[in-house]
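Other chains dropped; remaining ones untouched in position.
Letters are used for the chains, namely A and B, taken in the order the chains are written, and counting of residues starts over at 1 for each.
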Amino acid sequence: LPGGGAPGYGMQDPHAQFAAAEQELEMITDMFTRLGEACQKKCILQRYSEEDLTKGESVCLDRCVSKFFQVNKEVSEKLTKLSQAN
Amino acid sequence: MFGGYQPSFEQQRMQALVEQKQMKDFMRLYSTLVSRCFDDCVHDFNSKVLSENETSCVNKCTLKFMKMNERIGQRFAEENQKLMEEQAKQSR
């Protein structure tokens, strides 16, 4: 394991591979957590008068997730353009 | 991909990573849930014991939070799937 015939600590070796996979998982989780916080804030107003999601809350949550992904896409494209301009 | 390593060994390790991550996510979800329901349901500090109203609020809050989380999780998975398919198409 590290050392021996291993190629060092560049992106090729398994340690770096795991680190990269871990970071991608981390990224997705982080996004999911933030999306949850954002959509709860936007959609769950009358919080705990009942234990079920109301029809309105459910529809709002669905649209909220959809719009969150669109914002993600806009930001991603904008940053790509910025990095190409530099 | 992993020259010199047995795939099965690496796969085991990757799976352990995913399991650790899931456990960690669940714990994060759990502590978010506790602190949110505490924040929203407990306002009176003239007593050190939860009142009936507070307890009932915490229970509803827990259920509502889990249902919300489940619904968002489904939509998130769908949208994430779409996103990956688009990216796969673009990289061809």
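Convention: contacts are C-beta pairs under 8 Å (C-beta built on N, C-alpha and C of every residue); 3 or more make two chains touch, one makes a residue touch a chain.
All values derive from a computational prediction rather than experimental measurement.
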item	value
Per-label copy numbers for the whole complex, where each distinct chain appears once	A x3, B x3
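Just so it is clear, only the chains that are shown with their structure count from here on.
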item	value
Mean-CA-position distance for chain B and chain A (Å)	12
For the chain B and chain A complex, residues of the former touching the latter	1-2, 4-5, 10, 13-14, 17-18, 21, 25, 28, 32, 40-41, 57, 59-61, 63-64, 67-69, 71-73, 75-76, 79-80, 83
Of all residues in chain A, those that touch chain B in their complex	5-6, 14, 17-18, 21-22, 25-26, 28-29, 32-33, 35-36, 39-40, 44, 47-53, 57-58, 61-62, 65-66, 69, 73
